[in-house]
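In what follows, a single structure is set out as structure tokens and then discussed.
Certain chains of the assembly are absent from this excerpt, and the rest are unmoved.
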Amino acid sequence: MAAWSSQIGAEIFARRLLDQPVVLFRNEDGEVLAFEDKCPHRFAPLRFGKRTSDGIECGYHGLRFDRRGVCVGNPGGQTPPNTRVRTYPVVQRHQMIWIWMGDPRRADSAAIPDFSVIPEVPTGACNLGNYLHVRANYLLEIDNLMDLSHVNFLHNGTLGNDSMRGHRVRATARPGLVRADLFMPNTIAQFGPFAGRRCDQWNNMIWMAPTSMLLEVGATAPGGPVSQRIEDLAVHIVTPETSRTTHYFYGSGGEYSDSEAWIADQIREAQTRAFVQEDNPMIEAIDEQMQGADFWSLRPTLLGNDVGSVRVRRQLEALIAQEQSVSQTRRRDSDIHLSGAEPPAR
Amino acid sequence: MAAWSSQIGAEIFARRLLDQPVVLFRNEDGEVLAFEDKCPHRFAPLRFGKRTSDGIECGYHGLRFDRRGVCVGNPGGQTPPNTRVRTYPVVQRHQMIWIWMGDPRRADSAAIPDFSVIPEVPTGACNLGNYLHVRANYLLEIDNLMDLSHVNFLHNGTLGNDSMRGHRVRATARPGLVRADLFMPNTIAQFGPFAGRRCDQWNNMIWMAPTSMLLEVGATAPGGPVSQRIEDLAVHIVTPETSRTTHYFYGSGGEYSDSEAWIADQIREAQTRAFVQEDNPMIEAIDEQMQGADFWSLRPTLLGNDVGSVRVRRQLEALIAQEQSVSQTRRRDSDIHLSGAEPPAR
């Protein structure tokens, strides 16, 4: 996820993603375009330029690039041949902008995680569009979210409490998806309709590869029927900015009429307060302690409740290894076919 | 020295010492405990946790550790076996907290420098408890203190003056102790009972291994008898935070009745002003100039008055070499006896 769709308009929006500088904006037809934020001429950030009808113009010496990134104009002389700025495939879906930072030929919109619980176009007040910048590796954020037993310690008195302690995370997994269920029967709710009263509660986190999560949160009368309301599905998506900083997008499902818009605001405020005041200091301090070291090399003590986060880490490690093996193969291929149809290297 | 004893109470106190994150606090019996500030599970800082009756609980997922650092509780499942957080031997003495950061089996409270001029329990106003954070290697602070001829240049008009220039530092040494005496006969005192008048003055610094110093400062009528009052003994202790930052603890001896408490305050203010406004900018700028290089590799010009500081540097180099040789031997031993009684490695 690169951004909330509401953030991207005619103005150029710049953000570092996977350690690459990127600009995003809509062309005159409202389509979202994404370019590397670096002119191939003098490496000027294109964010200092301006959009053209269907491309971008550098703000330093006026080079113009079309939507494919091809240089199509140089006001100070001949248009340089075979000159391009990198572009990225982009899809708008679920009120989010999804970007593919890898080999464009392998972009596959079917791989976008399923957030179909969110309508394509908002029709009422909702709790979406929230963002935090986190000074930590993205995996520490996933670790945090895949073991919600931490809620009853780190968020003691805000989102959780003593009565909710001692329950176990149960995980199930298949390729590309890990569920980490935390069911807490006969415990006191900290907020919501059962606030202050005994109920059966759950915090079930569903990870979808590579870095999206959907949280089912809810409560029912002790022993009562368990069902999930769309308003109680929380969205957590993390995108690496660099190896030690992360874009964190969050919100929750459901739409509210004007008279109930305060509910969306209340959930937003509770999430934001907990993330800013409680999770972020912890996660950033852990990143600081790790000083960029590999997690396993530090020989962490593993607990039963790490089952969800460890499964996610193992799946991501396999996906990364697989991608690197593919791109090495591809690179060998292009070494052999240097005179082939590859786009000209910069 | 880790802290002043007055700083450590029931609240968790966190400080980096010798580049290791440490938490200190008193248990319910008032004993000071020290733990590495890092949970072995997910590397959460324990400073975000809370003390238990005789140990500490991590604030992230609730792991509990006893006073020996052994994990004795996991609310979310089985207590992990052989899991511990590092602890450090600690002694409270001379109103200070002394910590041993090395091999716990080699901790020796007899090695604590002798500050018996300071009472164990304060009974009146005194000038102790002062602290500065310095952005420089600790040896630059020791260099500064072991050659007090600088007082008459760097502190010209505050602690020293022109009349006090030109005298020589005389040093004597034995293992673990270096005296650097600076006697300035028939010079004008800058402060104290002889302020503005001719007297015989001295600034004698006594270094005690590894990083403690006691300063005898005083004045007498020209040619008069020399004796040292306890109020005129200044304490200077430096502890490395990192290789380029230092904890600097300072103060002076003597206790004062309520009506004379202003004297303690006056000394504190004079020290602090001189250290903050005059020494610190110089020492930090030197550290900046050296950019972490080894002192000797920069081939400093040595002067006669460096005699004290060079002797300290040489003793410290020998102590460090000796310690490293011991720890290498120990490491070889433990390689051989892997199945032995070593505490489980993390």
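Some points to look at:
For reference, chains read A and B in written order, and residue numbers begin at 1 within each chain.
In this text, contacts are C-beta pairs under 8 Å (C-beta built on N, C-alpha and C of every residue); 3 or more make two chains touch, one makes a residue touch a chain.
This one's a predicted model, so the numbers in the text were calculated from it and none came from an experiment.
What's in place is 2 chains of the same protein, and the file's complete complex has 3 copies in all.
FYI, only the chains that are shown with their structure count from here on.
Centre-to-centre separation between subunit A and subunit B, using Cα means, comes to 47 Å.
Only residues 21, 38, 40-45, 48, 58-63, 71, 74-78, 80, 83, 345-346 of subunit B touch subunit A when the two sit together in their complex.
Put simply, subunit A touches subunit B in their complex at residues 143, 147, 149-150, 152-154, 165-169, 281-282, 285-286, 289-290, 298-305.
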